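Only a portion of the chains appears, each positioned as in the full assembly.
For clarity, chains are labelled A and B in written order, and residue numbers in each chain start from 1.
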Amino acid sequence: MDKTRYEKGWARLGEIDGHGGEQVIQSLQNIAPDLGRYIIEFAFGDIYTRPGLDARQRQLITLASLTTQGGCEPQLDVHINASLNVGLTPLEIVEAIMHCVPYTGFPRVLNAIFVAKRIFEERGLQVEGL
Amino acid sequence: MDKTRYEKGWARLGEIDGHGGEQVIQSLQNIAPDLGRYIIEFAFGDIYTRPGLDARQRQLITLASLTTQGGCEPQLDVHINASLNVGLTPLEIVEAIMHCVPYTGFPRVLNAIFVAKRIFEERGLQVEGL
């Protein structure tokens, strides 16, 4: 195991995804622990720690990619929470998802918006200006 | 025709996509001119003019959505140029595309990176730090 990448990735995972990300890793322990390790080492240790874009910019990109990929509602749950954790506002999250309509159509955008709606309700958050 | 949305969208299309966007609209004239009108009115007049995210943030989201959608190399061509037009650097564009690897895999990211490579060569641009 590559301790440096793992430790760097685990720290970043905690900062960004918080409890939601740690639960995903934990749930992989008795089925595919190395998949959890790759999420930590590669996705968080390698990619999320790169310079060039800040944490908020990276979450906008993650939201767009997950919305467009489709069928990723569990991962949108983790990353809409992560987006709030790094300082994106509910409005910015909604705008990022809505901006994908011209590229992937309304259905995938609606699916993502309804994940955001549930999370904002759970966390007692309002979209600014509504 | 809704003049306000059309004019607002045409102005935004020109600012963002420049010549590439105008060529797409022009090429639709003898086959589906209303499709071009919807791109101007809806995509640019309605979506790209929304507040809440700035032009550079919106292009990061567009790049992620097009990379992830797959098979959108002609649209990536227009929007990598657009990203440069609104002030994203070659490095930021490359980082935005690379950030999608954990969500959509290497092949779609490679396809998008090779579009960027051709555009940067055509425009004589270097990725900063390389």
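Everything below uses one rule, namely that contacts are C-beta pairs under 8 Å (C-beta built on N, C-alpha and C of every residue); 3 or more make two chains touch, one makes a residue touch a chain.
What you see is a predicted model, and the numbers here were worked out from it, not measured in a lab.
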item: Homo-oligomer size of the whole complex, from 2 visible chains; value: 6
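Here is the rule we use: only the chains that are shown with their structure count from here on.
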item: Contact footprint of chain A on chain B as seen in their complex; value: 39, 42-43, 47, 50, 52-53, 57-58, 60-69, 72, 75, 91-92, 94-96, 98-104
